[in-house]
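A selection of the complex's chains, in situ.
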């Protein structure tokens, strides 16, 4: 940690900070520059240290040196993590494809589309039973009944089930039916939920919050890893910016950046990331080219009558074309799909 | 709702949309422009309608007309809401001042600072017992013991207690000790929590999510109101933007905008909104001038040794000066403080 | 244009707006909804109309229907534009590659790197002679001498020259040496410059402003097109968001979106778009997969001693690998490179 003193900091203020750093269990090293003094604080950069140093008299700013996450870091664990669940695998040579409707609407619907998706190459089935909705007046999902419909689709197709869990007290129930638990973007910093999912040990797909930094994203993963659950899949789903022509802005540089900083696999959600059906296929191709380990895509037989997210949902026919195009990209980056 | 058709939309596509709108229970009215056709869909704009209309063939975009929130709207309820809890009041002529440390550290600490704050003019005491922390390695709060310390400070001073609740299952426990429940920015769209707080009927201070739009903010309030709890206080605490010199960007235009669109009282958090102790007093003054009904401010006897948020915390002495300055602004806008 | 009246707008206010719309040369059509009235204003949506309608009494908001740009629109011109300059071509089947150092440092440097880049597959040479620098104390470029060095490199290799012009009065001089004029992101709304470049008739690479919307970007292109210069290349170079781990956020959905809305070719700048050498290759691959017509990449023999932008600059060796990887992606999307 580097404590930058103000140009007009007094000797007494510098000495005070030196002692304060020592009292916090770190070793201070004073560096006297031409214009101002900086003090390096050597030792373990524990959480909360910045906050303890910043209010000091004469302090201009405090610059952390080390990454705040540990278990998620590629420095701690060199080999890449491969998450597996019922034949579904993310992080290996094969690009994973999680597809399905935004909401589970009926058993008939979910079984029928699961069959088609499997045939077209999907490696897992997504579908919402618990739906986080911006408005209390929107459809909130079929809840446990929806989970049972998903289980029926799995029984029929063998596809692993990826579905969202929204509250700590629902984790046991959802974990009973699902193969992979999904934490939605709005819950990325719902720490009770992260801990509950960590305790469950279940493979977990963690979506990036819509305004989370990469450090915050990896610290959210850290909450799960810290409970002894190593099966975390990171999901970039777009961030909120000033752009208006897409629902969110999909920053694909996240993919190679995370591949460098972390050992966890990374999937991309081009459906939420763009909010526009027409942009899903090109951004899927771009994701695979950027090094994504998987895709998660909203598909519905009849987007116009989908219970939610119709505008960004593609048909099975469009999904088939997307798969054919992405397979060629996957080969061009020495992967399969 | 206005459905804008593409310039090259066919007659069949326009006719299809007309029927689709009818099937959704709205009345279509086709307007034929020079370059393109738009269809007005008359009737109640239910949640989910945009999603049902956007995927239609030949549709360019769908423009909602009505505000998506209802109970929070000043159109539905003209008289302004005043929230009251144990002598504490927000929304009346007097500007409310909620002050206290970020975290409750010990009974001695919280009782001592509560006494000083009351003397200096605070009208409620804040202090975190459950702390949402970005890192799993940071101090997470004293939990129920912290709540008991807050209760001791109330017994001593009579100040109402404002404290955060982070999970639906904690609501009954926190509600037992607190006078006002606080929903943190990271939980603004934790719908289970909003509903639990709504069911409790307790006065609730709802912080704006760091990347929430105003519509999303009011829809979050709607979740609480919809459960029959009318005692919602809105809190602007800064949004995430590209700016780096402050921790968040504090957009004070939120205050007069909300005063126009909603009947709910609005308080401002200049501590989180800026992240810098030096900016807290000027932004407090600006908030009162902009029409805020209250302030929520982090105060600690010794910011350098605070358990959290030291950099944005002010001392009781600085708080006393802030109060004196803000009182003059309050008078200049015909309020008291 | 749709004028949404407030729910409590009076009959007189609605009548006033009806007449105001007529006086502005449009035809009003009043639509009476359940909660509020909207008035469609039929006719040509001239620039400035929104501004004239919004201040009306009783008006809640004004929603434009038509895209504000015309000549840049794919509705006006269906066939895609191919921009050609001295053998260099953007917008055809072959993906264009503009490569070179951020700044032109010496004739020796630029000739030497131009030779290598040509051999490795670059189709044009970039290099800054006039440098827009955030600080007045940074290297500002060799100006006309730099242009002469670029001309020497062209004489040697036959590569077309792409270089930035920063002021209207420099356009004739830069146009004398360059094959393609570049408008930097900071000048995207420097209208005098856009007009001067439009008047020159020279092929122009227009970079998106770092906080420009797509509509603003296409309107900037419109300034050039409107002067009778059809040779505009659009360049996505990253936008400013809250993200800190990359210099800018590179929103690749811009590429397929622009391919749909406009006939102009689109190139991507992954060097500025990420600011990190390590991310340039993966984002180049992603750009080609997303449908980009070209790339513009910073390459320097010795990034550590480059006069500017070292952190995002790659070596010729890395550029060679990037080309090999991107060629495979180009084939996977039925293009060449």
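By written order: A, B and C. Residues from 1 in each chain.
Here is the rule we use: a residue touches a chain if its C-beta (ideal position, glycine included) is under 8 Å from a C-beta of that chain, and two chains touch if they have at least 3 such contacts.
All values derive from a computational prediction rather than experimental measurement.
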item	value
Entire complex copy count, 3 subunits given	4
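In this section, only the chains that are shown with their structure count from here on.
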item	value
Middle chain, criterion being Cα centroid separation	A
Euclidean distance of C-alpha centroids - chain A vs chain B, Å	26
Centre distance in Å when chain B and chain C are each reduced to the mean of their C-alpha atoms	38
Separation of mean Cα positions, chain C and chain A [Å, integer]	31
Touching two or more other chains - residue numbers and ranges from chain C	241-242, 244
Complex contact set, residues of chain C against chain A	211, 213-215, 239, 241-246, 249-253, 255-257, 260, 273-274, 276, 278-279, 282-283, 285-291, 325, 328-329, 331-333
Interface residues, chain A side, partner chain B - complex	20, 46-48, 50-52, 54-56, 68-69, 132-139, 166-169, 186-187, 189-192, 210-211, 216, 219, 222-223, 226, 240, 277, 303-311, 313
Touch list for chain B against partner chain C, complex	2, 4, 7-8, 29, 31-36, 38, 40, 42-44, 63, 65-66, 75, 240-242, 244
